Structures are given as structure tokens and as C-alpha cells.
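The complex appears here minus one protein chain, its other protein chains still in place.
Chain IDs A, B and C follow the sequence of writing; residue 1 opens each chain.
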Amino acid sequence: MLDQNTLDKYNPIKNKAYQLIDDEGIPLSKTWQPELSDKQILKAYEDLLFERTADLMAVSYQRQGRMFTYPPNLGQEAIHIAAGMITREQDWLVPAFRELGAWLAKGVSLQEIFLYFKGNEDGSRFQKANRMLPVSVPIASQLVHASGIGYAMKYQGEKDTAVFAYVGDGGTSEGDFHEALNFAAVWDAPVIFIVQNNQFAISVPLKMQTRSINIAVKGIAYNIPSLLVDGNDFFAMHDALAYARKHAVSGKGPFLIEARTFRSGAHTTSDDPTKYRSKEEEEAWAQKDPLKRLKGYILHAGIASFDQEEELIAQFKKQIDQEFEAAEKHPEYKLDDVFAYMYAELPDELKRQKNAYENFLGGVK
Amino acid sequence: MLDQNTLDKYNPIKNKAYQLIDDEGIPLSKTWQPELSDKQILKAYEDLLFERTADLMAVSYQRQGRMFTYPPNLGQEAIHIAAGMITREQDWLVPAFRELGAWLAKGVSLQEIFLYFKGNEDGSRFQKANRMLPVSVPIASQLVHASGIGYAMKYQGEKDTAVFAYVGDGGTSEGDFHEALNFAAVWDAPVIFIVQNNQFAISVPLKMQTRSINIAVKGIAYNIPSLLVDGNDFFAMHDALAYARKHAVSGKGPFLIEARTFRSGAHTTSDDPTKYRSKEEEEAWAQKDPLKRLKGYILHAGIASFDQEEELIAQFKKQIDQEFEAAEKHPEYKLDDVFAYMYAELPDELKRQKNAYENFLGGVK
Amino acid sequence: MKVMNLVQAINDAMDLKLAEDKSIVVYGEDVGVEGGVFRVTEGLQQKHGAERVFDSPLAESGIAGTALGMAISGMKPIIEMQFDGFVYPAMNQILSHVSRFRNRTRGKFSVPMVIRIPYGGGINALEHHSESPEAYFGHTPGLKVVIPSTPYDAKGLLIAAIEDPDPVIFMEPKRIYRAVKQEVPEELYRIPIGKAKILQQGDQITLIAYGAMIREAQRAIAIAKQKGYSVELIDLRSIWPIDRETIAQSVRKTGRALVVTEAPQSYGPAAELISIINEEAFLSLEAPPSRLTGFDTVIPLPLGEKHYNLSPERIAAGIERLIKY
Partner (left out) sequence: MKVMNLVQAINDAMDLKLAEDKSIVVYGEDVGVEGGVFRVTEGLQQKHGAERVFDSPLAESGIAGTALGMAISGMKPIIEMQFDGFVYPAMNQILSHVSRFRNRTRGKFSVPMVIRIPYGGGINALEHHSESPEAYFGHTPGLKVVIPSTPYDAKGLLIAAIEDPDPVIFMEPKRIYRAVKQEVPEELYRIPIGKAKILQQGDQITLIAYGAMIREAQRAIAIAKQKGYSVELIDLRSIWPIDRETIAQSVRKTGRALVVTEAPQSYGPAAELISIINEEAFLSLEAPPSRLTGFDTVIPLPLGEKHYNLSPERIAAGIERLIKY
């Protein structure tokens, strides 16, 4: 369990990542015991497996030309599943765009995600996911929203509510990263900033993004308690996030987590990573694969044997396919949809523009 | 003399300002000796006195309605005079707007400064000041320019050239502060960022600007060596800036100095500080007045006796009045001046707009 | 009724709404203790508390972006950009998010926020303190853009803006902040956003303006009147949406139109109005719908501003030229 002492031990200045299990999933400390029950751990593993399966299938749907783009999550799933477990119903999720498992945990349906990446804003309406923002395309700009939401939660007296806000390593270069952290700190806003440091921003490696010894130290600039975490270690992430949430909702203000990980897939489906990174680098990180490590732990701890994993995956695939098919059956994108949501009430000028176009369409018929 | 050891001792995390003389100008250490000759020290004092005199006169010209605005430098002069001594001919000066003494040292004439604050861009042409940028009104935006200039100096092989870039405490909240420091660090650009932390951004006190323990620690976010300095201690500032310049031109990249000071005057001539700060605060800082302290040192060290200070000030005033009168005699602002500098060659569209207006004026006659 | 200038009327609108609706907060640079550099928020912090009226860090993108965050989570922030030229660091938040969040989420999250911006020239200020950026916002789908020219309109429009479920850019003609005084009702009232106002009837030409240019237009009309010209004056009030109907009817009647704006000419606000006139009243036109605008230059520093500012004489000459066309 993370406490203030451990936190001091892992002061980002020391540049040591908080980690609980090794690359094979074996606990680093003989005395360490996870705080989760076996059942919870197994559930987490299944969620991770589900995210991975859905993610790989999304990539293949895209390859088949059935979605116009897609940003793979491969290798970063432990962060998402851990965050999903910590994030409560009343908490806010402010995504960047590469947190699939965390979205699912919040109640976003795969159907919606597929619909969005097929190119329909209806996929960002999130019928069931409460307090979940849409994908933020302009890098880092979403973090400022998180700080504002944090202020609102405090202002409205929601004492047990936190805001989980995501950004990538590249995103830490943007001015909005700085402004968001500063506002949150000055306002003691209950925001947990999670930097998924997956080593690259498209083709640009971290060393061209910043000279700081790690990203967690950037919290010092705002006096935000920060922790560098092995983002591929499910237990370390779970622990860190649990601590961060407790910190945030206790009124102590924001918390920053650098989750050190690796984007094992391409940036998006139109990217070719072989242009800018080596096979060796990829292979080294494959040793740290979060799924492999969690599985290793489960086997080591004798929690489960994975006899029926094939069947589970098959069942997942069926479910995912159904979600995708549902997305494909989504009602057609109508002209009305272009106009209807711009304002609470459709202004005359938009009516005029729509009518003019409809008149043209009418004339064509 | 500042060295790496001293720098480590003053690691910003320790939140202790580098300081050499006390509030009365008495050296804190018995063994300390300034690196400057008595003559240099006396010259520095006179420069400081000159800046103060010019600054106070500028405020009164403005009160007389002869300039439209003016940002007083009162209390921050040690920073400027020290920087002026360190900045070389080939160095770049990227100002914010409150560094009068540093500008003068670079060769900007008072006449130009007065002209600018009378409301004429001719005052930003800087006939003699080499490599000096104009006042930057949009807070912090100038810092990014400094990083670009730093890259250019490196690229062009100017090995003994540094860029001195200024910003206020308030300016550190802007995204451009963050981006500038990050670019400079990633590019190893020879930029010295000088934050004049004068405790306020107009009416907003530092504690509403940031939660960081000081501003110097913000350098950690970029791995930029940083130093918190008593900005009202001329010797400490001189020492720090000398070290910073050496660091920058040695190819080691940028350096950050937080100069802790106090804006003893108003924000600008249209501001009334009594609305937002206490007399006690002002009086406490008056004890640390940089002029008083340098004078104290000089008396203590027996370098001079200040018998003729009155006369010196009278002479300064005369000179300053002459500069102001020269500014008042500046040729009238002509219509041409509105258009002539927008592009290297006046585009037809601007000719057309100018002609149309001239035709109207012709018709009126 | 109480005689107020624009500053007081705007202050009053915020004051009344703050008292009525706890979800409203007011923040920005120096708006708290200081009461704003133009004193528009004076007294509001004392009255409504520092949790509701407060100074933010000096960062406009942060101000606009956090306001969006508040707006989508149950609050109604009113933020101030200290001067027109300082809204530019917030452009990404305004153009990419504030204006679009509702559409992006298919109406799930709407963005009820107001961005107040003192704008325009004529106050002898430093560079970046005299901008007229309304066309940038008018060209950005998803925003409403409002500019009052009188205290009465300022109060009623600001109340409407605060109550609007969509984001409103509320631009305040700082040049006439204290110059125009008027009786203003003391209670809450609304002026619908999107309706222009005919300030003066006339039948030879339609003059269209807004903000501080209204005063110059009125002075020009006085000059033109001496020559016997009858001018209709439209105060646009809403930059987007535009009240096409009022413009159309007027120009169909007068056959002539002159648009007066401080903003630079090219791709400026006047061009849109001229296009609308073409669309709505082409067959009535007896002269080309025309514009008098700022130059395509930076607004000069105070000593040069006289060359840039549109004088009543120049507007009057424009009126005469078109009537004689």
C-alpha cells in the first residue's frame, strides 16, 4: 500500500519507477501482498484481455476499411484497467485518445467507440457513461478542462469526486499541460493527471520532447505530488491510482502520475513505426508486456490456470463483433445531424443554410 | 564567485535565495570579496541611481500627461544594472517591459523609450542598441522568441553569444513560458531566462499565480539549472548572471534565474497598489531597497562618500530632461508611418487604402 | 431606473445574476480584489465572495479552458479577457472546444459560458490593447458574438448571454465604457441575442455599425443631416447570428448601404454584411454596398491612431459619396 513514506522514497527526483512485480510477474518483495482479492485480480486480467482483444480487432476492422482510423492501445492496457477499477461512478474521465480500457470501465460501449472511429459524432454521446468527456484531438487541451471540472466539483461540494485526466508524453510539451497543472494546483482541484509516457509522440522520441529526467518531476513546478510508476505493472498502477484518488478527494489538490509504458502498436493505423524505432527497442519492451506480467503473477500465485483462455477470447471476439455490427447498423448520418447540435436552438441562419442545401437536393431529384 | 558547488548548495528545492550582502549592504560572509573593482562598483551604483532617476522622472512625465503610460521599475534596478554589465555587445536582449537599466546598458536611448511611451513605434527602432528586441506586451510570448534566437546563434556558430530573456512572476503562468523553456532545453540553446519575481502581476499576488515553493524550481521540469537569487542584492545578481552567461555560452544550454524582488511602484501609471497590498508589505520591502543596499556596501567598504550625490542627480535630471525634450521634438507621426512598415514592399492593397484616405483628406481641404 | 454608463450596466448585470444563480462564477486576471483594470467587476468579490469572483493565474488558455470544464459540469462561468489582444492565447480553447463541445457530444454537454472582452481602439493604449477581433469569432461556428453600444443594451444583452445555454463572446466597446450614459432599469431584463436595432429611421441610405462606431456614426449622421441627407442607422448588436431581416428591409427601402467597422478591412466584419446585402437586397441597390473600416495595418500607437480611427467626417463623406453615386 502506497503511503507518504513510500512516496518520499519514490520522489521523482530519484528517477526510480514505483514497481511491484518484475517482468515475469514475480513480486519484487517477498512480503508484498496485493490488496486485491484473487477474484478482483482475475477480473482485472480478464478486463485487460478484453481490452487487448477489442483493440486488436479494432485495428483489423480499420485495415478492412470499416473504420477510418484507430489509435492502438497495445501495451498500455494495465494503466487503463487499473484506472478503470479506481475511477468511481461519480468521478470524471477526461480522456486523450488512447485509454480504451478506462473508457469501457466508465461505461462507454464498444459500439460507441467503433461508431466514433467509423466517423460519426453519435459515438461521442456516451449513452451510459456518466461524466465522461469525448476524445480530445488537440493534444493536451483537455487537461485544462479537467482543472475546470475539478474546480466545479469543489465548488459544488462534491467531496468524494475526482477527475482523471489523461495525456501522452508528447502532450507534456504543450502550453496547456503547464496551464492545466498550474490552475489545478492553485485551485486545489481534485484532478489526477495521468501521463501515459509511451516513449513516442508519433515518430518523435521522448528525448526530443523534453530534457527533464522524467515526466513526474514536472510536478515540482506546481508543487503537485507526483509519482513515476511502471505503467506496465498492473499492481503498481492500481496502488498509485488508489493513492492519487485518496489524495485528490481529501482536499489536498491534484496528483500527477507518470505511467512509464510503451506503445507496442503503431501510432494510428496509418503509421509505420519501423521508420523511427528499432526492433530491439520493441523486443525489450515486449518483455515488459503488461498482460504477460499480470498473467505471470496469477500463475505464480496459483490463482488460476488459464485453461479456458482460448474460449474466453473466442467469446470476447463474438461480443466485440456484435458491438461492431451494431455500430455498422447505426442509423445513417443525416443532413440534420450536421446542424442540429451546433446550438441548443437552431439559429435562423443555420436553418437558412440547411434549407438552401435541401432546395438544391430537391431540385436534383 | 559562483561555482557548481555553490549552485548545488543553492539547489532551488532548498528554497534559499543566493545573497551576498544584507539589508544594510554588509557582506554576509566576512571573507567574501566582490569580483568587481571599486570603480566598477561605483559605476554600477551610478547606473542604478541613473535608472532610478530616469524612472521616477518618467512617472512624473506621464502624470503630466506627456506620455500615455509607463511601467515603473522602482525597486528592481539591481537586476537591470547587473544584467547590463554582464550582457555583451553580441548578446541578445529579449525584454518583457520592466528592465529599464538593462535596456540602457544595451544602448537604447532614453529618448527612444520616452518616444515609445509617448505612443510612437519609432521608439522601438533602437538606432544604436544592437540585438535588442522591442517591448513585448503579450506576457511571456517573447520567451519563445528567445529560444529561437538561441537556436539561431548555435546554428550560425556564434559561440560566445547568449540571449537574455525577461519575464515577470505572472508571466510564468502562461503556456509560452513552459514551451520556451522546453524548447531551449531540448535545443541546448544559450538562453538565460530571468524571472523578475516582484511578487505581483498587476494586483494578483504570487500565491494566486503558482503553488510551487519558488519559481526557480520550475527549471527542474526542463532540466534547466536554476538559481533563486536575492534580486535586490546587486552583487548576488551580478554573480549569478555572470555564471549563467558562462554556462550558456559553454554549450551547456539554458539557465534560469529567479530574481526575487518587489515592484515598489505601481504596475503602470494607471494602477493604484493600495487596493491590493499593505503598507507593511511595502515597508518591509523598502528595507531591502537595492539602491540603499548597494550604497550601504559602498559606505561600509569605504569606496566613496556620496558627497556629491545631489549634484550627480541634478546632472542626471538635466540629461533626462534633454532626452525627453528630444523625444517631444520627434517628427510628427505621419499617415505613411501607419503603412510603410507592414511589409518590406508596400502591397497594392495598402496603397489603395492609403490613397482612398488621402483622397478623403484632400477633399476635406 | 438609474443612470448608468456601460461599465456600471455590465457590472449590474453580473451582480444581479450572481445574486440569483449560485452556479455563476466570474474570474479572470485582476477581476477580484482589483475589480478589473476597467473596474467592470468592481465590488463583486466583496459582495459575492472570493470563491465566486476571483483572480486566476495569468494564462488565457487556462482561463478559457477551465471555464469550459466548469460549464460542462454544472456551472456558468463568466470570464474576462483583460484586453482584446489577450484573447489570442485562448484561441485554441475557443475555436477548438468552447464553440464545438456541444456538437461533438451531440448535445450531451452544452457550454453555457460568457467570455467578456473589452475591445477596440481609441483609448490611447499600448499595442495589443486596441484590437477588434470580432470577425475571428464571427467566422467560428458554434459561437454567438454580441456587442452592445449602450448601457441599456449592455445590461439586457449580458443577462441574455449569461442565461444562454450556448457560449457567448461578449465584446465591450471600451472606448465608450464611460462615455455613454443612460437610464437603465434596476431589475433583470433580457434583450434577445440576434436582433439588430434601428437607432434612427431614414430613407436615403442605411448605415450599419456596432459598438463604439455607433457614436461616430451618429455624429456622422448629424453632419449629413445638415446637408439634408436622411440616414437610417442600424446597430447590429449581434455579430453572430446576424439579423438579416432588419438589414434586408432597411436596404430594400434605402437602396444604399454603408458598413462602418473599426476592424481591418480584408476578410473583416464589413465584408460579411455586404455579402448579406447582396443576397437580400440586390435588386434594390442603387449604389454598391460599401464599407469604411480600419486599414489592413496594425492599429498604430497613440500618436498615430488619429490616422487610423474613423472620424465622423469620413463617415459623412462616405454617406454623401454613396447618395451621390
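Throughout what follows, contacts are C-beta pairs under 8 Å (C-beta built on N, C-alpha and C of every residue); 3 or more make two chains touch, one makes a residue touch a chain.
All values reported here derive from a predicted model rather than from experimental measurement.
Counting contacts over the entire complex, the absent chain touches A, B, C. Screening C:Ile169, C:Ile234 or C:Ile274 for touch with the missing chain picks out C:Ile274. Considering the full assembly, A:Gly171 is the residue among A:Gly101, A:Gly171, A:Pro190 or A:Pro290 that touches the omitted chain. Across the entire complex, the residue among B:Val108, B:Ala180 or B:Ala327 in touch with the chain not shown is B:Ala180.
Touching the chain that is not shown, out of B:Ala146, B:Ile192, B:Leu227 or B:Ile320: B:Ala146 (per the contact rule at the top).
Hidden from this view is one chain, which touches chain B at 92, 121-122, 124-126, 131, 133-134, 137-138, 141, 144-153, 155-156, 175-176, 179-180, 182-183, 186, 337, 340-344, 347-349, 352. On the side of chain C, the interface with the absent chain consists of residues 61, 85, 88-89, 91-92, 95-96, 99-100, 103-104, 127-128, 135-136, 138-142, 240, 242, 263-264, 266-272, 274-275, 278-279, 282, 285, 287-291, 295-298, using the contact rule stated above. Even with one chain removed from view, chain A keeps its contact list with that chain: residues 68-69, 116, 118-121, 135, 137-139, 141, 170-171, 173-176, 201-204, 208-210, 270, 275-276, 333-335, 337-339, 342, 349-350, 353-354, 357, 360, 363-364.
Just so we're on the same page, only the chains that are shown with their structure count from here on.
At the far end from chain C, in terms of centres built from Cα atoms, lies A.
Per-chain CA centroids place chain B at a distance of 36 Å from chain C.
Among the residues of chain A, those touching two or more other chains are numbered 175-176, 179, 182, 186. Multi-chain contact residues of chain C (touching two or more other chains): 56-57, 59, 61-62, 89.
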